[in-house]
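Left out: one protein chain. Kept in place: all the others.
Chain nomenclature is as follows: A, B and C, assigned in order of appearance, with residue numbering initiated at 1 for each chain independently.
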Amino acid sequence: MSSDILEGRDAAARAVADIPDGATVLIGGFGPAGQPLELIDALSRHGARDLTVVNNNAGNGDYGLAALLKTGHVRKMICSFPRQSDSWVFDDLYRSGRLELEVVPQGNLAERMRAAGAGIGGFFTPTSVGTPLAEGKEERTIDGKDYVLEYPLHGDYALVKAHRSDRMGNLVYRKTARNFGPVMATAASTTIAQVNDVVATGELDPEVIVTPSIYVDKVVLTS
Amino acid sequence: MSSDILEGRDAAARAVADIPDGATVLIGGFGPAGQPLELIDALSRHGARDLTVVNNNAGNGDYGLAALLKTGHVRKMICSFPRQSDSWVFDDLYRSGRLELEVVPQGNLAERMRAAGAGIGGFFTPTSVGTPLAEGKEERTIDGKDYVLEYPLHGDYALVKAHRSDRMGNLVYRKTARNFGPVMATAASTTIAQVNDVVATGELDPEVIVTPSIYVDKVVLTS
Amino acid sequence: MSSPLEKTPLSKDGIAKLIADDIPTGSFVNLGIGQPTLVADHLDLERGVVLHTENGMLGMGRAAVGDEIDPDLINAGKVPVVETPGASYFHHADSFAMMRGGHLDVCVLGAFQVSVTGDLANWHTGAADAIPAVGGAMDLAMGAKDTYVMMTLFSKDGSAKLVEKCTYPLTGVACVSRVYTDHGVFEITPDGVRARSTYGATLDELRERTGLDLLD
Partner (left out) sequence: MSSPLEKTPLSKDGIAKLIADDIPTGSFVNLGIGQPTLVADHLDLERGVVLHTENGMLGMGRAAVGDEIDPDLINAGKVPVVETPGASYFHHADSFAMMRGGHLDVCVLGAFQVSVTGDLANWHTGAADAIPAVGGAMDLAMGAKDTYVMMTLFSKDGSAKLVEKCTYPLTGVACVSRVYTDHGVFEITPDGVRARSTYGATLDELRERTGLDLLD
């Protein structure tokens, strides 16, 4: 179905309003680049509880994802690199046992979401073979090389940041802020994108669209 | 390693000159769109024997891939849709037992090459479950859905057609002629791209490059 | 059955129009090669239905004519087409990920046979000398949220193509949700096959000719 374009002061709040308790939410960004700050803040205010959040990191400082964690509404983080110099919010919650953590190698994290979006039921990856992160997982030698079986990682919602959208919801990104956005958009049942700019349909070159509108449910124009 | 740019009358011949007997060659194109005609013709003249060729189809009329098949140097075709109204060259070779055929559903064909390029050892796909094309393959039920295990399909060489290259070998494509090109470029040990146009490095917008130069070994400028 | 008895069987165009009318506003749709392409002629573009073609495009338009013809812009049947505003291009692995991942709302396919449990046979007659060619049929059949079949209800020899169990090699298992034919529209449900409407025959006549226990 085609995308809704939401504008105005409470657009982000309206976009996340139906995220229920217990949802798995994929949140784009690698560090600050590509982090959909307005959507994350709206989710923090929305108050849905018992969330599972997937992001490469686990928040910086006291803003964005860190502020969401601080609400206490996140039950579990799935990420590749939670520990950072300024991840004190996460560190405190984790050490005090109030936040569950699943650490996934960054490439397996991306590939698991790619598999979810692509209808793949599981895949054999060489990453993490022989390490503690492969413990308890099925291993197999294929053509003389060792692999671990990983499963898709679906989201109920994806919150991503893109640079520009057209009115159908086709997205383009900017530089390394692209990162997880296009993959997460394919892996969630409902994808909400915040963008800096919405142009008329037909104004984006069909050759350069990175996320086709089929993957985008709501677009929030931020200023 | 960076790409060689080959220009001039015998550029295609020089590009394919080291393809040995017995090679597996991935050839881009969906029907005529994206078919690297000059490279295929050069391969036909080159004379390497006992080839395995991967293409979506199995040649049209008497030109291009059909002409390559007619040389008798192709031992096996791996494709999704060999039979077409004008695939008489293939039909004749196949019916007379002079050409081996492996039919692969189109999405599994693309995904197997994607897996080869992405270092995935195998993947569970729902496509072909319960059909003759899944016979003898490992099946598994994951989260209540049935899947077949498919393995990567590597090429020794990929011959693809792109629209434009820069001097490093970054590629952009044109419309539906993109099709298998970007996937095959990742799946082969050596990728040769024929292009209509070579521009200075830096003239392609980094946001719109479809095949980064890391996947391209030789670029042949055709006129 | 909510619709009244129609006196004559539907034409191909009649079937195509029924399917087009049933496709929800804003859907992403793949029309298989052959007869299903007729559905495009009956789609009201104002309703924002977006067509996908397996060879790497969303927003496919009508067949190209005259100067519009561009050999780099073709559909799955290798026919030159035009692009519509908001179109996008992507490579084959992305295109089939889109299908396989369940992102298309509807796909419409032709068929040799459909079983009462939604099994589809449309790629191979099973004849010993036939050259197998599957294309994207198996991916499409399994991938879309709803797979509709468009076919005649009976083959030329009079045998039903809606069957208890397919005798032709399968394309996909339990993948068809609705079957549009010249003689009726049939829903594949957990309880069995429900006839939504019939054309040129009564439901009892169709039960007799198909040998199936069609639900009302």
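The rule is short, and it goes like this: a residue touches a chain if its C-beta (ideal position, glycine included) is under 8 Å from a C-beta of that chain, and two chains touch if they have at least 3 such contacts.
None of these values were measured; they are calculated from a predicted model.
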| item | value |
| --- | --- |
| Shown chains that the omitted chain touches within the full complex | A, B |
| Sole residue of B:51, B:89 or B:120 that reaches the chain not shown, by the stated touch rule | B:120 |
| Residue touching the undisplayed chain, where the options are A:32, A:61 or A:202 | A:32 |
| Absent-chain interface as seen on chain B, which is shown | 1-2, 114, 116-120, 166-168, 170, 186, 201-202, 204, 206-207, 209, 212-215 |
| Missing-chain contacts mapped onto chain A | 30-34, 56, 80-84, 91, 94-95, 101, 103-108, 110-111, 113-114, 125-133, 146, 173-183, 210 |
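The definition used in the following text is that only the chains that are shown with their structure count from here on.
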| item | value |
| --- | --- |
| Greatest separation from chain C - chain, by CA centre | A |
| Computed distance of Cα centres, chain C from chain B, in Å | 29 |
| Distance from chain C to chain A - Cα centre to Cα centre, in angstrom | 35 |
| Distance from the mean Cα position of chain B to that of chain A, given in whole angstrom | 33 |
| For chain C, residues contacting two or more additional chains | 57, 83, 89-90, 96-97, 99-100, 142-143 |
| Set of chain A residues in contact with two or more other chains | 118-120, 206-207 |
